Every structure is written in structure tokens, then in C-alpha cells.
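Note that this complex is displayed minus one protein chain, with the remaining chains in position.
Letters A and B mark the chains in the order given here, with residues in each chain numbered from 1 onward.
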Amino acid sequence: MNQHKDLLPQRLRPLESLIQEWRWIDKGRAVMLDVKRDKLVEVARILYKEIGAFFKTCAGVDERPLWGGFAVYHIFGIDEEGLDVVIYVKIPEKDHPWVPSIVREVPAADWCELEFRDMLGIDPRGRLTQRLVLPDDWPEDVKPLRKDVPYGYRPPRAEESRPVEAGMYPSGVPVGPYHPALHEPEYFELYVEGEEVVDVRYRGFHVHRGIEKLAESPRFDYNKVTFLAERICGICGFVHSCAYVMAVERAGKVEVPERAEYIRALLLEVERLHSHLLWLGVAAHLLGYDAGFMHAWRVREKTMILAEYLTGSRKTYGMNLVGGVRKDITPEKVPKILRVLEEVAEGTKKVADMIVSVPQVRKRLEGTGVLRRGDAAALSVVGPVARASGLNRDIRKDYPYLAYKDVSFMVPVYSEGDNLSRTLVRVEEVFESVEIIKQLLDRMPPGDILNEEWDIEPGKYAVTSVEAPRGEDTHFLITGVGRPYRWRVRAPTYANIPALRPMLRGQELADAPITIASIDPCFSCTDRMLVIDVRTGKRSVLVTRPKVRVVSLG
Amino acid sequence: MVKPILKLITVAKEVGVVTRKYPYESPLLTEEFRGKIEIDASICWGCGACVKACPSNALTIRESMDVMELVYFAGRCIFCGRCADVCPTGAIRVTKEFELATDELEDLEQVVIHRKVKCPICGKHFVPQPLEKYVCEKCAKGEIPTYMMVCPECRRKVGVKKMIRCKGG
Partner (left out) sequence: MSFINLALSLALIGVAVAVAPILDTVDRKLRARLHSRIGPPTLLQTWYDIAKLLGKEIVVSEGGSAVVVPLFMTVASALLALSALPPGVPSPLAPLDLLYLIMFSAAAHASFILVAVSSGNVYAVIGGFREFVLVSVNEVAFVLGLTAVALSTGVLSFSGAAYYGDFRPIPYIVSFALLSICLYVSSARIPFDLGEAEPELASGVLIELSGPLLAIGIISVLLKRFLSASITAAAIALPIMRYIGAYGLSGFSLLLALTITVWIIHSLIAASLGRSRVEVAVKTLISLYIPLTLLAYTLLLFGV
């Protein structure tokens, strides 16, 4: 046993005999394990089921320009240790690359396996597969994330549209891709008996934008991708931009001034304020209480103006660069920030109290959309959804980043798992965020805010997780020359959508929209990845007495 | 039923009316707001630093034989202000303008035209004039290199010739 292996973290010892090599990456925050293809399933099983790691995401990479083959990275996290574990599997084939699928052991890997199949043509063997991310008319032999496909490639337009699958599904209420209850183009199919939902089918990717490919293209560099990352999401864009720059900084060992880390954390909390208040308003609206909607957004508006005052823009702050931030928070600004925080805290208290005191709203939040703790843990859900179901998971505590180690705050946890708990978790987090911002302002160290002297070595790795308002946002990055070699994003909604199934089943149809909204879904983020429910086999069995015919599956 | 009504009325009364009759009244902007940019053509050198920094390709360079145009297309601009950060001359100003809706695409475009310097040897046009002027001024303190006004290609050729002459001549 050589010396390096002695240092393998205690929790990973059971894997020792199964791995080839291992090394610390990401400034010692993560461990990378080289695993042979035939050992992959076993390693994943032990890691997930015996060691108790959460699955974060996986990424396929075209490494032919580097050593001649493909590779797959499976990324796990051990919350209690704050340690990320990256499994690295080399695939020697140039033409028909494949890896064994780990879905049977790690169900959460379902979607990302299908994604690397679509995007890189790496076949996950031993599971059902189907095309998901790519549109139906995308040519079979073009694998967009391979390095030899130019980033500007556009396939010829399909002349004919695909017939709708109406015949397959005997009954259901189509919701989307465009529907007043959804704010983004998504498609749900709810199967109902009378007013009761018996099953749900989901199809996303209407807004896949190919962002990961674009970031690898020659017209981007490390700094420019920051602005691209910010545009992954219209609500929590700063989360993505932070996760990205942190990944670059950690992989490239870029020094970041402490003051910049404080400013980033502060803005992340400002973003959380706006996001939670936005959600509160939308929830009230979905329950027909427009007064709550308007007043929640009135309070939210203050946070938007605050964001503009601090960054120059209400959203897409444009604050981050690799190495720090672009705008300082000068001492003159502090009193105004504190004033706004007071107003927001007070306003939120009143509005939240007003909203939950409306009998209809309360009745429809309480006991609806229940996600039990067991289901929540099995599905690795994140963010307020996890915390409302009794899981104490918060990246800010579990994997402290930026300035979060220097502030104290509470993580609200409820055990009921219903829509009301999710509402209350978010409302309480508003107050916690206000406190966090105050502490950050108080303790902000003086000094520089931006380090522009950096040089990034290619071929380095980092995994970063940031607690977005909706939960854990994970970025995985491999550095390249002048720009990322591969950049992989997993947005929080991705982890939470599978939870909708247990939540919606047996529910009243009228409560479906609020339940869908209760995970605070952000489809645009999710859609740069893929999402679908593939366990469709049960559907026709469950729908026994169709009462509503599908007119069109538009 | 009465409680929510009273609560709502209390809150509404306390707050008053917060919306504005925008666009008849001014929008709510803070002094930090970043809107579209303006390029001061009289200061710009045409160095292209802004083009390189622009994340969204809102700034591009259009070259023809004897002119180089710096094109700003607000339709692509994400109002990040990176161009203003990197501009060495301070020619770019970030304004607070954001009401850019128009039905004429050209309204969104600003073009800065720079004539290019003509090479006295081959007659080809190369760098923008102001850039050349700047370089000349910088060098004026010292000795003006002989082939400064010559395009890079000719300079190389001349240099090579000279070298050959020195060595082999």
C-alpha cells in the first residue's frame, strides 16, 4: 500500500480495492477516483447505498483530443463530510463508446445518463434508453457535445412534424407546453379520475439552449462564460455565475480577495430574498389570492431595486469575474441597505401573515402535495423541498463556501412535507437571509475586490455547489486553454422534479398547479439538461375510468 | 372571513399606492443602473479591446479596404459594461437608457468609422488612423523608428531585405 492510499478519506475506505488510482482535486475539497468500467456499478452501489453519498450529477466528456477516448464522470457528495467524490471512467472506444449504466443502483443518475447518450453518443449499457434532450428531428449521427461538431452547427429543418402520441394515452389533462398555470414552456400530462390525479407525466427541454457547448466555443473565454452562466436562469442567475467562477477559481488556483467573497455571498442572499418573495406571490396567485400576489411582489420590488443599487442591474447582475467582483459595496451604501432590509423583513412578515390567514389559502396549502421524508431522501431532493420534508440539507452549512463559514444562521426544517411547510420554509429563509446580509455587512473585511492576475492551467477539475433559492446547484468544470474544456451544470429543479410524482398522486386536480409550483420549478435552468419521467409503463393500468378525453396533446 | 378583509385593508392603507403611471412618469431607476452604451467617436482609437471583452458580440468590427468600423448593436447588448471597463481611452460611456424598443433595426446600431492608414510602400490600408497617431505620439519622445508608417508585411519584407543586405551584402 503506497503512501497516497493511506490518505484516502475514512469514509471511502470500502472502495479501496475497487479503484485504480485516486487523487485530491479542487483544492482538497473533492476526491477523484479512477475506476475501471467493469467496477463502476459496484463502486457506485457502495458509494450510494453503503457509504450514503448523495448523487449529484454525471457528465460525459469527449477526451479524444487529449488521449484518444471518451470519459464519464459521476459526481457524488457526502454531505456530512462536505466532500465531493468524482468517479472517473475512461472509455477507450473512439467510435461506439459505452459505459455500464448505474441507474439500477443509483436511480437519480437516470436522466444524466440519457443526456450523455444524446449529447455525446456514449451508450449507457444495461438500461432502457430513449432520446430526450435533442429534438426529434435532430440527425441521428450528430452528437453535439463532441469536440468535432462545430458549436454553430444547425441541422436542416424537419419538414414534417411528428404526430402527437394521443393514441398511446387514453386519458389525461394536457398542461403545457403553454398554459397560464405554467410560467415557462413545459409539458405535464395529468391523468385524472374525476377530479383526482392518478398519475403524472412530464416532458421538458422545450428551451434547451446548448449553453454547455457554447461555453466551449472559441468565441468565449473564462471571463465571458461568467455572463453566459448568469443567463442560465432568469431568477437565480447569480447562483450559476457564482458556481461557475468558483469552479474556475478553485480548479485554476486563482486567489480571490476575501472582500469579493463577502460581496458574492451578500448578493446571493439578496437574490434569495427576491426569489422567495417572488415564489410567495406566485403561490398566492395560483390559489386565487391576487392581493397576496401583488403585496408579495411589492415587497420583492424593494429587493430588486436594492440589487440594482448594488450591482447596476435588477437581474443578471454582471458582478462576477474570475478572481473577484466588479463593483464594491462602499460604506455610503450600507445605511440604505440596512433600511431596505428592515422594510423587507417587516413587509414580508405582514404579507406572509396576511396570505396564510386567508382560509382558502391555508386550507389548500395544509396537507396537500405531501412528500414524505423517506421519498424525499430516496430521490435526493434538494433545497426547501428537502427541508420541508424533514431533511436537514443546506449547502451553505454542509459544504461551506464564500463567506458562509463566518456567519451564523438557522436552517428551517419542517417535517410535514406539505405545501404549507414548503411555504413556511421559504418565508423563514427570508428572515434568515436578512440576518445573514446584516452579519456580512458587519464583518466585511477591507481590501481589494478583484484579482486580475491569474493564469489557469489546463486539465484541472473542480466541483462546486451553491445553495440556490431552489436548492443545490452543482457545477463541474475541467479547465482548458483560455476557456473551460468542459463545463457541466446541474440546476436544483432537476433534482426536485421526480418528487412531483409522489406529491401529485391522489391529489385534487385543482391543487396540482400549486403543488407543481411548490418545488419552485425553474424549467429554463433544468432544460439545459434533461428531465423526463421514464417509468411510464404503469400509466394505462392506473387510469381505469377515464372521464376526461384528451382533445389534443398540443 | 372578516379577518382577512380587515388585514388586507390595513396593509393597503398603510402602504398607499406604489405603482407609477409609467411611461407617463419616470421609471424607478437607481443611480447605479446600467443601460445602453455610447461610444465617443472622437476619443476612440479603434483598438478593439472592447470587442474582445464583449461577452455577447454586441460589439463587432467590420473591415473594408480602407475603413474599419466599430459596430455597436444594442439588440445584442446585455448591458454589462465590460466594454467600458476595458476601454483604454474612456471612449465608452454606460448610459441609463433602456427604452430601446423600435421597429427600425438601424436605430439599435451605432457605428464608429475609422479610416485606415495607407502603407507608403504597398498602398495597402492597415491600422485605424487614431491608433497610429497615438503610437506616433507615444514614440515622439524618443526616436521615431524608420518604418513605423509601413504596414507590418512591408516592414517585415524591408527588415528581411535589410538583414540580408547586412549579412550577405
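By our rule, a contact is a pair of C-beta atoms (placed from the backbone, for glycine too) under 8 Å apart; a residue touches a chain by one contact, two chains touch by 3 or more.
The structure displayed is predicted, hence computed values, not measured ones.
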Visible contact partners (per top-of-document touch definition) of the missing chain: A, B
Identified contact with the non-displayed chain, of A:Leu66, A:Val207, A:Met294 or A:Ala378: A:Met294
Touch with the omitted chain, as defined above, among A:Arg264, A:His285 or A:Arg396: A:His285
Absent-chain contact - pick from B:Leu8, B:Leu28 or B:Ile121: B:Leu8
Selected residue (touches chain absent from view) among A:Leu66, A:Leu338 or A:Ala510: A:Ala510
For chain A, residues in touch with the removed chain: 173-175, 179-181, 190, 195, 284-292, 294-295, 298, 358-361, 363-364, 508-513, 548-551
Interface residues of chain B (partner: the chain not displayed): 1, 4-5, 7-9, 11-12, 15-21
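Just so it is clear, only the chains that are shown with their structure count from here on.
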Centroid spacing, where centroids are CA-atom means, of chain A and chain B in whole angstrom: 35
Contact footprint of chain A on chain B as seen in their complex: 1, 3-4, 7-8, 11-12, 15, 18, 28-34, 53, 55-57, 78-82, 85
Residue numbers on chain A that touch chain B, as the complex places them: 219-220, 223-224, 226-228, 231, 291, 295, 298, 301, 305, 308-313, 316, 318, 326-327, 350-351, 353-354, 357-359
